[in-house]
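Only a single protein chain was left out; the remaining protein chains are all shown in position.
Every chain is named by a letter (A and B) in the order it is written, and numbering of its residues begins at 1.
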Amino acid sequence: MNEQEYYIPSGTYWPIIGSVGIATLFVGFANQMHGASWGGSIMVFGFAILVFMMFGWFGQVVKESTSGKYNSQVDRSFRWGMSWFIFSEVMFFAAFFGALFYARQLSVPWLGGADNNVFTPELWDGFSATWQQIAFNTPGATLQSGTAVSVPTQLVDVWGLPALNTALLLLSGVTLTFAHHALRADHRNKIIGWLVATIVLGVLFLGFQIAEYGHAYHDGLKLTSGIYGSTFYMLTGFHGFHVTVGVIMLTVILYRVQKGHFSADNHFGFEGVAWYWHFVDVVWLGLFIFVYWL
Amino acid sequence: MTTVTDHTDDGHHGPEKGLMRWIKTTNHKDIGSLYLWFAFVMLLIGGAMAMVIRMELFQPGMQLSEPQFFNQMTTMHGLIMVFGAVMPAFVGLGNWLIPMMIGAPDMALPRMNNWSFWILPFAGGILLSTFFMEGGAPAFGWTFYAPLSTTFAPDSTDFFIFAVHLLGFSSIMGAINIIATVLNMRAPEMKLMDMPLFVWTWLITSFLLIGAMPVLAGAVTMMLTDRNFGTAFFDATGGGDPVLFQHIFWFFGHPEVYIMILPAFGVVSHIIPTFARKPLFGYSSMVYASASIAFLSYIVWGHHMFSTGMPVAGELYFMYATMLIAVPTGVKVFNWVSTMWRGSMTFETPMLWAISFVFLFTIGGFSGLMLGIVPADIQYQDTYFVVAHFHYVLVTGALWAIIAATFYWLPKWTGKMYNETLAKVHFWWAVISVNVLFFPQHFLGLAGMPRRIPDYSLQFADFNMISSIGGFAFGASFILFTYILIDCIRNGKPADARPWEGAKGLEWTLEPKAQYHSFNIPPTKVLIEQESQNS
Partner (left out) sequence: MTQIIIITIIIAILIALGSGLLGILRGGSAGSDKMFKSLVIRVALSLFLFILVMFAAFIGWIEPNAVMMDAPTLK
């Protein structure tokens, strides 16, 4: 397409399909939580519509892009869109990190009697404000929602799977950088090798993360283990979801590299996904340090 | 990017035919219209709820609604007006106007633009459907504080949470689109400091949206897991804290109020210079003031929480930071007034709305300052004074600017002129009734009447009746407003390309009814400088 012309894409049905999908997904999920037996299937159906939409929409964009319809302005619009989308993800994680800091630095110490709250711990018999093991000596302590609090019997072992997983994910950052370098130097075979290594490391990370959840769950650290369990599972859970998305996107990129969609000086699809992966990597590093150490 | 054509992918040069035009559209004007009509319908629905509230409060005692239903009314009125009416209306205005103002053919990401609109009807539908669920709609106030919204809320709250998620997706996509459009699709010769103020304020608003909406998504996600999966974010029994909810909510909530008012500032900064026939006074200070307001809005959220418990140092910090916002806001009001100073003013309908905006928004701003003072706030907290304050900034602020913008740009949207006499009648009707409606609420609040209650003690009776009468009159004014709009679209007289003598801006250089794709050829440097507000 001519660099001198504005490009305006044609209308498509993908957005409305996406809306139907996401609304179906949410309505199904809400009904599932309220005990409707059909909620789950509706939810899966909605998710399927959403996946169909993504394949269709992105497929159309890739097709238009490779057929040369886009110009550099369209490319820049995609860059702006992708960058600010990721920034909004950063802010989403920030909300959960904020909750973590608030609980760790303020609410739990206050419950334990810090500052001028000396009487607060007296509200519950035998309450002890420990960080990982919010503990109640009263048997059958329950949350306001009526859920029994699950007190973990053991602390999380930071030297085991978490440290290993951190190493794996950091390594995947290194392999991805090598792939990136290879792409910039136009070494097609090396790109594919390093990309495969990155994907394998990502999948390994996810596998170990599931194993880690198994261990934690076995030791009684659950979503219902008070604020530590809540922040632990929500942060690692959302992170795991992003790793999954990242692995899927890297796989698509691998496919597109094989198809020869990228050149040494024009590979926005690769750059966007690579940056996303680095972002997910950094989030994990923050998680590892703040959830497990500091 | 120097030349040429209207080049859509499938060779369409105009709109498609039939319903599918609206579902598949990638055109910023179509999508802008969809946004505006959606916002208008939501405004009427939310307004009907306000009528129920004012009817119940017409006299002391319980008249027509159960307390629980009354609470559903106040909650849903707030949610629908904020998320369903004001925000979509401004996105609609942004969609319509920004590409025309920056000399672009369309938005940067037109398909995503379509999606960010088409999520809205689904979100609105889910939100409204909660009325028909067991236990009724959410009834915990639009701020949905935990534990009211976690432990003590009806099942429908989960649907409300998902509706908020959807509205958040929509807003974030809309904001991304506006950033990409302004920074990438701007006419190549247009410098940042030549951009019209509506474009500037929307650009800044977009950054607020991208920073704040995901935090709201985080807050409602925590609510969702607290309600259904046994987490303890907002539950002290598990080491969490209900006050944490307020911190997260207001970290979103305070930028949110500027999301709703910054584009309004932009609109007024267009209308006042036009009808004062003078260039805008202090263009660059307007830009910097908007940016400072946006920055400050992120660091003052605690002033919504003075009476919920915070260390004294925190209260003092939030108080002083809040006072600081008065400075850039003062700069803006000063600039608007200075623009009018010794201008050859005429008072067409948009100007009337804009001038009353300056007056009435300033009243709302000052009552905000009063609320920002910690010791005073402890008195005003949760009274009708707060209600009066935020209705002065949101109704006579945000909504006023939306109506002003509608009259100001209606000729460009439709190619036709509205009925000036009727529009003036409508203005005076609305501006008088809105003050009868909200001004007495200051007195009610100072006298101690709490907000969000269906019944009250006898000493509040008179002012409540006056307020309700004003409310019914104001509500009825929208019937006339609807008529004026439809009359303009159907029978309006053809308008000039530049219907306002003193109007500046690239949008007025287009055809009387702006063509389907605004600028297929970017405007020249000469034209841009001629139409720039910065002169």
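Just so we're on the same page, contacts are C-beta pairs under 8 Å (C-beta built on N, C-alpha and C of every residue); 3 or more make two chains touch, one makes a residue touch a chain.
Quick caveat, the model's predicted, so the values are computed rather than measured.
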In the full complex, displayed partners of the excluded chain:
A
Residue of A:Thr12, A:Asn31, A:Gln132 or A:Thr147 touching the missing chain in the full complex
A:Gln132
Which of A:His34, A:Arg79, A:Lys190 or A:His215 touches the missing chain? It is A:Arg79
One chain is left out of this view; which of A:Met33, A:Leu170, A:Val203 or A:Met249 touches it in the full complex?
A:Leu170
Of A:Gly39, A:Gly56, A:Gly112 or A:Gly220, the residue in touch with the unshown chain
A:Gly112
Considering the entire assembly, which residues of chain A contact the chain that has been omitted?
72, 75-76, 79-80, 82-83, 86-87, 104, 108-109, 111-115, 117-119, 121-122, 128-133, 155-156, 158, 163, 166-167, 170, 173-174, 177, 180-181, 184, 265, 268, 271-272, 274-275, 278-279, 281-282, 285-286, 288-289, 291-294
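The criterion applied here is as follows: only the chains that are shown with their structure count from here on.
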Going by the contact rule at the top, pick out the chain A residues touching chain B in the complex.
2-16, 18-20, 22-23, 26-27, 29-30, 33-34, 57, 64, 69, 73, 76-78, 80-81, 84-85, 87-92, 94-96, 98-99, 102-103, 106-108, 110-111, 115, 124, 129, 134, 141-145, 147, 149, 222-231, 233-234
Residue ranges of chain B in contact with chain A within the complex
1-10, 12, 16, 20-21, 23-26, 104-106, 108-112, 114-115, 118-119, 121-123, 125-126, 147, 150-151, 155, 158-159, 162, 165-166, 169, 172, 175-177, 179-180, 183-185, 210-215, 217-219, 221-222, 225-233, 235-241, 243-244, 247-248, 251, 311, 517, 520
